[in-house]
Structures are given as structure tokens and as C-alpha cells.
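See structure below.
Heads up, one of the protein chains got dropped from this complex, but the rest are sitting where they should.
For reference, chains read A and B in written order, and residue numbers begin at 1 within each chain.
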Amino acid sequence: MLELALKGTKRYYGWMTFLVVIIGIGFLIYLKQLDFGLGITGMSRDVSWGFYIANFTFLVGVAAGGVMVVLPYYLHDYKAFGRVTILGEFLAIASVVMCLLFIIVDLGQPMRIFNVWIYPTFHSVLFWDTIVLNGYLFLNLIIGWNVLEAERNNVHYQAWLKPLIYLSIPWAVSIHTVTAYLFCGLPGRGFWLTAILAPRFLASAFAAGPSLLILLCLIIRRVTNFDPGREQIQSLAKIVAYAICINVFFFLCEVFVVFYSNIPEHMDHLKYLFVGLHGKTAYVPWMWASFSLMAVGIILTVTPITRKNEGVLAVACTVIFLGTWIDKGLGMIAGGFTPSPLHHVNEYIPTLPEIVIALAVWATGFFILTVLFKIAVGVKEEVQ
Amino acid sequence: MDSSRRRVLQLFGISSLALMTRPVYNALATEKHAQKAKEQMIRGDKALTAKQWAMVIDTRQFESAEDMEPLIEACNKIHNIPHFENQRHEIKWLWEDHYHNVFPGKGARFLSEAVESRPFLVLCNHCENPPCVRACPTQATFKRASDGIVLMDFHRCIGCRFCMAACPFGARSFNWRDPRPFIKETDPKFPTRTKGVVEKCNFCAERLAEGKLPACVEAAEGKLAFGDLYDPDSEVRELIKTNYTIRRKQELGTEPCVYYIV
Partner (left out) sequence: MKDKKLIVTGVIIFLIIATFPFWYNRGKAAPMPELELTAKAKAAKVCVRSTEYMRADHMQLLDKWREKVVREGDRIYVSPSGKQYNMSLSNTCLDCHSNKAQFCDRCHDYASVRPYCWDCHLDNSKEKT
């Protein structure tokens, strides 16, 4: 089926060239980072994870979000989603690849990465995270590819795929749960030390993933002859509406617990993010922007008139995607590290090289996503 | 089955086993013999040992940062610790900070003036339940079973910095860049580090192996004590028994092994 990705319009090739250029620039800067060390980023002794891990965390969510089309179709036999499940699975593949790349660019000694499997360490959550992420990648590759191939040949997919498909559903939940456990099991980091972290991660994932999927569906309808379908998009929009409401609700639960209990170690991080601490306020506008965006997103997706208008829905999905990205990407990591364990406030501001490398990882993801979607859509067009 | 047949079968079984064990035993015996002439790796006779090393810091005896300078200097020197102007790249094994920072959450609104103004030494606590070790995906940081020191294996560290997120005491530093150009004077007896690995205080494991106390303890001239936490007659136990001591963030259950007399 790969040959389907080779035949494309000028616009398709233009887009791919654009991505390759960004990947190339990012790769050059990554070589610089390899040579100099991670000192070219804005990370420090106090904020020792930054933009890379933030994007990693967010993208694990997007990958897990793909399950929101798989689950209704296979478990509830919601036939309409049959048209888009493959898109969800392929989105998951591209996202997991980005996750793995973000982990690699974040390592100080990337050529030693296999030490994680040479010396498997069962008490380390990071070890389990590599297992579940790679497992999810392979599950989706196998399932997505075979189901699509079967569709192309007008046959039912192989029977042995069924258990794998069922397995992939809890597996999707597991990748984001384990990723949350990376953070919420650490003593002395008050911002993360909360049992609601994993549920909150999942809620924002099920908002961000399907939002992106809606946007992608709208683009596909525009640039190809395949229509993912109005009903499908509307159903996804409802999922987004629920998930984003739950996400904000979970956040408010957190705010209540932290401020009503009035425990300084837990309050200081939220204070830092939303009003600033010791005069350091770099994140304040971002965090308010994030929650304003999510609020707008809630209004637009919950109200039936706006949700049913696809133009407005596109806006709603964009603001939700951005809002959750700022919340989980920027705020979640920097906020957890500031103030530091010794209660100093050293702010983390990503540097330009770091942002370019991150963009290149995103570009790689979109390159893979475009290839996969091109194939999927190509098959769908053939079958139609 | 009648009992005599079973007996015969049992006998067969046992004798065949016996036949097999002989060559196996021989093989083992020769191997053991050969090993006698083989290499061995042992601990030095002078090495200091303990079940769990611990430190007691008598903060009353430190009045100003100058009092701590020689200790910090001693550690920096023998461990080839670089000095960076850029605060983001800082590497610290042993340093000083205010009471409020070392014991956040324990700072009373009104505090004894002496404690308020006094500097406090900070280093890795060599916790008995170290969260950094729990987090490390490669066992590059590990708790040495023989004496409880939490150590770094720089050869194995992949630089993921999970341990830094896990340590609630800010005891760890990452090499954001090649440290060599920033070391004033390298001591050839101790390795430098390379970019991309994490490091921290090692309780001077390399000195203990030679029968010497940690460099900071030596330089402190009695203001720091070092010894076995599980030896009821050790100096540290004596100090803990006779003074009121506190530990950093004890409520987190990591069981720090650095005690502070205030």
C-alpha cells in the first residue's frame, strides 16, 4: 500500500518538502545539541525538564485520544466510526513516534538509551513507560495496517486481529496513566502529587486527541475526495465537549483541594502559575490564556448551534487543542518544578534552539501522519 | 503396582542419578581448583565499613558562610567540580542555604535570630528509601547494599534526569555541558564527568575505601560527624542521643541520613 503515498498532487509534495526542510533545520540544531550538551536549552538545575518532556506528555495524550474512535466502533458497534477508526489509529502511530523522539532529544546520553532494556528496572516508572509506548506503537501499526489492507481487498480483516484490537483499548488508557505516574509518584513535588493527575491527563487527552482528529477530518474532506462524514465529526465533537468539561472540572477539584486545605507546598505551584511567585510571572498570561481558551471551547462545543456549525466547530477544536497544549505542555512541567525543592523560584524559559528542535519533531510526526493518512484516504477513495 | 516393583524402579532411578553425579562433581571440582589461580577482586584492608553511613551537622558551630567555605572548597577540589558563572548550569554537591530554604515548611513566623541568620549546609542525604533510586530506569543511581551510600554510575547514566525530578532535596546536578573547561584545577585521582550525566555527593566513597573520612568532615574540624547509623556506639549515634536533631522533609518518608543539630 505504500505506493499510495508516492503519487500525489503538487500541493502534497509542497507540504512534504516544507516538512522536510523543518526537519532538516531541526536536525542540524540537534547535532549542535549533541555536541554542546543540553545546555543550549533553557533547562536548569532547578527546572530539569522542559519543553521536550512537556510536548512528550501532551503527545502521549494525543496518542491515547485515538482510542476515542476505536472504542465506540469495536465495543459499542457504532458503525458510523468505521469510516474514521483508521484515522484514529494512524494519528496514534504518528503521535507515539513523536513521543519517542521527544524522549530521545531530551536525553543527555542518547547513545546509551538501550541501557533501559539492558538493565531492566521494574521499580522505575520510566522503564514501564518505554514498554507501554512501544507496545502501543506496534499494536496500532499491526492493527491499522492489516485492517486497511483487508478493506482494500474487500475482505473482512483476519480473525486474530480482534483480540489485539480489544487489547489496544485498555492499552491506550495505560500509556497515559503510566505517563501520569511518572509525575504523580514523586514525593516532594506538590503540584504533581495528586491522585487526580492520571484522570486529568486522560480527560485532556480525550479532548485534545479528538479535537485534532476533527480538524484533520475537515482538512481531508477539503483536499481529497474522501468525506469522513458529518455524523462522525459531530459524534467526535460531543466526545470533545464531554472531555474538555471533565478536564476543567478535574482541574477545579484540584484547585479546591489545594486552596481549601491551604497547604503551602501545594499552593505555591498554582500561585506561581496563575498569579506569580516572588515576583516571577512569566507563566501567568499563558495560564490564563489556556483556561480562557478552554472555557471558550466548552461554550462552543456544548452549545448545539455552534457545535453543529462546522466552521465554528473548527475554531472550537483549535482553541481546545491550544488550551490543553499550554495547560499540559507549558504549565504542567514548569509549574511542577517551580518553586524548587529548596523553594527558590528560577523560571524556565525555552530557548530558540530548543523550540526549533521541538518543531522538527512535530514536523517528523506530521510527515508520518501525512504519509499514513494519504494511504488511508487513497484506500478509501479506491473502495468508494 | 506392587511394592517390590516400585522398589526396583526406585533403585534404578537412584543409581542412574548417582552415575550422573560423579562426572558433574568432577567437573565442578576441577573448576574450583582452577579458580584458585584466578584473579580476585577484594576490598582494601583499610576500608571503613558501616551498615548505613550517616552525618551529623552541628549547625550551631557555623556562624557565617565563610565558616563553610573550606568544607565546600575541599569537596569541590577533590571531586573536580566545575564552577559555572551561568546559574542554569550550576553543579553543586555541597553548598549552603538559609533555614527557610533547607527546611521549607519548618520555618516559624518568628524564629530564633541565630537560626534565622545562620547558614545551613546542604548535600545529598543518602536516604534510606531513596526516591531517586526508585525512579532511575537503568540503576545508574543505586543504593550500595554494603554501606547504604547512594551512588552514581556515570558510565550507565542515560541523562534522563528522572532522578532529579524524584529527589525532594534538590541534591542532584546535571552536566548541561562539558564541565572540563570550568574546573579550576583537575585532581587526577578522581575522574571528571562528561556532559549529559547526573552527579551528586557520594559521601566520599573513594576516600572511605582508603580508610579516610569524607573531605568535608575532615575539613570541618569537628563541626561535622560521620559514622554508622546502626552502630549504637558510633559518634553520630552519640550526638543524636545527646542533642535535639532535625532532618530535612522527614515527613516524606525517605529517611534522610544527614542530621542537623540546631
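Points worth noting:
In this section, a residue touches a chain if its C-beta (ideal position, glycine included) is under 8 Å from a C-beta of that chain, and two chains touch if they have at least 3 such contacts.
What you see is a predicted model, and the numbers here were worked out from it, not measured in a lab.
The chain not displayed here makes contact, within the full complex, with B. Touch with the chain omitted from the figure is made, among B:Arg144, B:Lys212 or B:Arg247, by B:Arg144. Shown as candidates are B:Thr59, B:Asn125, B:Ser173 or B:Thr192; the residue that touches the absent chain is B:Thr192. Chain B meets the missing chain through residues 37-44, 47, 142, 144, 146-147, 151, 153-155, 186, 188-189, 191-194, 205, 209.
Rule of thumb we're sticking to: only the chains that are shown with their structure count from here on.
Chain A and chain B have Cα centroids separated by 38 Å.
Chain contact summary for the complex, chain B toward chain A: residues 87-92, 97, 100-102, 104-105, 122, 131, 134-140, 156-162, 164-170, 173-178, 195-198, 249, 252-254.
Residues of chain A that touch chain B in their complex: 36-39, 42-46, 48-49, 103, 106-110, 112-113, 115-116, 118-119, 121, 123-127, 130, 182-183, 186-189, 264-265, 336-337, 340-344, 346.
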